[in-house]
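I am attaching a structure below and will ask some questions about it afterwards.
The complex appears here minus one protein chain, its other protein chains still in place.
Chain lettering (A and B) follows the sequence in which the chains are written, and residue indices restart at 1 in each chain.
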Amino acid sequence: MTTTTMSHDEAHHHGAPTGWRRWLYSTNHKDIGTLYLLFALTMLFLGGASAMLIRAELFQPGIQLIDPDLYNNLVTNHALLMIFGAVMPAAAGLANWMIPLMIGAPDMALPRMNNLSFWILPAAATMLILSFVVPFFPGGGTQINTGWTIYPPLSVQVGMSMDFLIFAIHLLGISSILASINIIVTLLNMRAPGMTLMKMPMFCWTWLVTAFLLILVVPVLAGGVTMLLFDRHFGTSFFDAAGGGDPVLFQHLFWFFGHPEVYILLLPSIGVLSHVIPTFARKPLFGYRSMVGAMLAVATIGMVVWAHHQYTIGMSLGAVTYFMVGTILISIPVGLMVFNFIATMWRGAMTFETPMLFAIGIILMFTFGGLSGVMLAVVPADMQYHDSMFVVAHFHYVLMPGAVFGLFAGVFYWLPKWTGNMYNERLGKIFFWINVIGFNITFFPQHFLGLAGMPRRIIDYNVMFTEFNVMSSIGAMIFGLSHLLFLYIVIQTIRGGRSLKKSENKSWEGAKGLEWEVGSPPAFHTWETAPQIK
Amino acid sequence: MCFKSIYTIKPLLLILGVLLLGTAQAEYGINFPEPAGKVARDIYDIHMLTMQIATFLLIIVFSIVLYSVYFHRKSRGYQADQNFHNTWFGHWSWVIVPALVLGVDFTIAHGANTVLKTVWDVPKEKDIMDLKVTGHQWWWEFDYLDHGIKIESRALTEDKAGDLYLRDVDNRLVLPTGTKIRFLHTSADVNHAFWVPELAFKKDAIAGYVTETWIEMDREGVFRGQCAELCGTWHSRMPIVVEAVSPEKFAEWVGKEKAVEEAAAAEASSEKSWSKEELMAKGEALFNTKCAACHQINGTGLPPAFPPLKGSPIATGAIVDHLKIVLNGKEGTAMQSWSSLNDLEIAAIITYERNAWGNDTGDVIQPADVKNAR
Partner (left out) sequence: MSAKEHSSHYFIPDPSPWPVIGMISLLSTLFGAALAMNGVSLGKFIVIAGLLLFAYLLFGWFRDVIAENLSDRYNKQVDRSFRMGMMWFIASEVFFFGAFFGSLYYIRNIALPWLGGEGYLGVTQEILYSQFQMAWPSAGPGELGGAFTPMGPWGIPALNTFLLLSSGATITWAHWGLKAENNQQLVRGLIATIALGLLFVVMQAYEYGHAYSELNLTLGSGVYGSTFYMLTGFHGFHVTMGAIMLIAILGRSMKKHFTAHNHFAFEAVAWYWHFVDVVWLGLFIFVYWL
């Protein structure tokens, strides 16, 4: 542990430590990256199971499987598990694995803190799961029936499980802030000599901006939920009109975090795309500079348009006009990004391995989600869409392709690098098609449900909404179960064996960058001497 | 945008629906229902405009991507153009693309802004009809501030509502056409949201604050909607039914409602001493509409959120405590204050709760007792 002697120091330049200590005590970015990814995969299945239970309940009108409070509890937990448990840790896992390899650094800048930011996550997950199960114990109070937005006064009514949830959010916040500090410091301080910021791989750029956003907005969420905690237990009245507070204040604090959070989820995947598309189109990324500029613009505008999640709370004409125009303007940098990706594909020599299939899927479906986003940005029309199933469809079209498919693309793209084995391409392609078709069957009909008048977060609906709900539920089962195939492919690739090809150092013909110069799998320590960049 | 455009786009959407989903049928809504007023129609048009622009852009993006995927592939022997980003297009696209997108944005924002002003501009005229809408867990209260009447509106149970279950209520919100109506939304407990698609606006009911919207309906009909903001356990059971009638019919309806309310008030304020049977009968009816959503018809509740009344310490203990909790509610729970009910109603409900389901305390509470407890 304490290593004040020199002899110890030499030891860690060799192979990996063994046994459980390797993982629990790790200070190695690759091991910690693996831990992040495994954690995310576990949470993906927990969140997915809750989603499938929700859709199973909605398969038919009436209340068949679960009671309304459990339903709302699942709605809450599905969101939190997916956002904080699956997507963010998976993106952090990619960052941990790839950033030091890409910039020629020996490890993350603060390796011990890196391990802390990972290990807080299981603690947070424990609290989150406790918040779900505590009501089932005697004296455990009522279930969390508020949705992940935990708006007061409803969240003040909930029993002790809400306190577990609030503390889980605190832990998740600490973890994200520590991880972000580490990533920013690594990117600013650890780049190989000669690698200027404008030569940095795009994935690193996206994470720099993401980490910056996290550091700025997560503390605000922490402040908001702390105020909620005080309102619940210590008699304050931040969100109580009788004492001069305002329930809407919480919504402002929440969405000041919540809207940038959308970009926090999206940007790392945009970064993955910026590597996948050039590799498989066999030509350089189109518009590197405009990409960086667009990303900075998205982050900046994204910080100041949060209230478009609350158009219906009663804001003055001036305020809604400002938030509407700001939100619509986001389409400019986002449009530029999508354009750059298409222009990278244009006149390339494309092949369609699984990562590229996901990339093209993202471009098409994310554009779709983005365009329904522009519709939602229009205040008067949002008076109709708000809190309907249309919104559910919209943000799943943004977050599934925009964030999760990007992560899938990243995993397939770098899995050969991590394991040294090529995954089974045939199975990868099958997974892509089942996944994408299942996804569309699930969420496309929800647009119509929303327009026809079905609110979101209801357990029971009128018979007029039956047909589309049946479709959506069938799609959800296909979509949900398809991830078992993903699990199988990943395990198969990790285990290797004779049926799989070995990966070369450069796993893909068109791949470029420092990460392809180290071995596949890379040695336990890489780039102990930094490469020189021309 | 002209209103007719929906008729051109609707078949298109249907075809899209059929193609993608297989079974979409005309009678199942896939777009907003037909608006019932000017504001609603403006909103409808801006919705169609943005949707058409979005569809158009989507088709362009899809075409370009699919073209590229088909022609620019290695298996066709296509050689990658390594200098594509160095052409004039590569150098200037970062200006061209944002300029084009800005143009689209401007079209949308301009149209939206005009509509926005109409929607937000609640008329300040004196003769506007004020309607206070209060959301409760889980029913709606409508106060006709100018007419002095009050309607409580609750979801009908499945056996009464049939196919309209979750879209039908016991007392409809009756409103006149051709009249400017100002809605004043507020909430008695947690946040709710009033949403009837034909009236085409949604406004949150924020606890302790009042938000405004307005409408002038131009056609008669029955319009159905639901609460749209998650408000706890029975969020799904807060339908809204608006019945738009001609001003004449509305006046007639107001007269009738007034008479009913006055009769009830007279009955409640009479000094009469009520028999247990009378109170029990009234109490059962009131309990089943107002209390049973949480405490259940058989008094067993849904613990832990909604405690049972059958054999509970409150319903079988001291009458004072029972009166207190009904009049003041219980802080931090869904149990709200019921002090807006009149003395007779509360007396009946409490008498019923103390004698039903084997709670046989034998207590009879008179309106005078409630009056003293207030």
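The criterion applied here is as follows: a residue touches a chain if its C-beta (ideal position, glycine included) is under 8 Å from a C-beta of that chain, and two chains touch if they have at least 3 such contacts.
Keep in mind that what you see is a predicted model, and the values were worked out from it rather than measured.
Taking the full assembly into account, the omitted chain touches A, B. Across the entire complex, the residue among A:Ala49, A:Leu249 or A:Val463 in touch with the chain not shown is A:Leu249. Checked against the hidden chain, the listed residues A:Pro111, A:Gly326 or A:Pro531 yield one contact partner: A:Pro111. Of the listed residues B:Gly208, B:Gly283 or B:Pro367, the one in contact with the hidden chain in the full complex is B:Gly208. Here the missing chain is touched by one residue of A:Ile215, A:Val304, A:Val325 or A:Leu364, and it is A:Ile215. Where chain A meets the omitted chain, the residues involved are 1-4, 6, 8-12, 17, 21-22, 24-28, 105-107, 109-113, 115-116, 118-120, 122-123, 126-127, 130, 141, 159-160, 163-164, 167, 170-171, 174, 177, 180-182, 184-185, 188-190, 215-220, 222-224, 227, 229-230, 232-238, 240-246, 248-249, 252-253, 256, 314-316, 319, 525, 528.
The chain not displayed touches chain B at residues 132, 184, 186, 208-212.
The working rule: only the chains that are shown with their structure count from here on.
In whole angstrom, the spacing between the mean C-alpha positions of chain A and chain B is 32. Note for the complex: chain B touches chain A at residues 17, 20-25, 28-33, 42-43, 46-47, 50-51, 53-54, 57-58, 61-62, 64-65, 68-69, 72-75, 78-82, 84-85, 90, 93-94, 97-98, 101-102, 104-105, 108-109, 112-113, 115-117, 119-121, 163-167, 185, 189-191, 193, 195, 197, 200-204, 206-209, 211-212, 224-237, 302, 304-305, 332-334. Every residue of chain A that touches chain B in the complex is listed here, in rising order: 61, 67-69, 72, 135, 140-143, 145-147, 151, 153-154, 156-157, 159, 240-242, 246-248, 281-284, 286-287, 289-290, 293, 310, 312-314, 317, 320-321, 324-325, 328-329, 331-333, 335-336, 338-340, 342-343, 345-352, 360, 363-364, 367-368, 371-372, 374-375, 378-381, 383-384, 386-388, 440-441, 444-445, 448, 451-453, 455-464, 467-468, 471.
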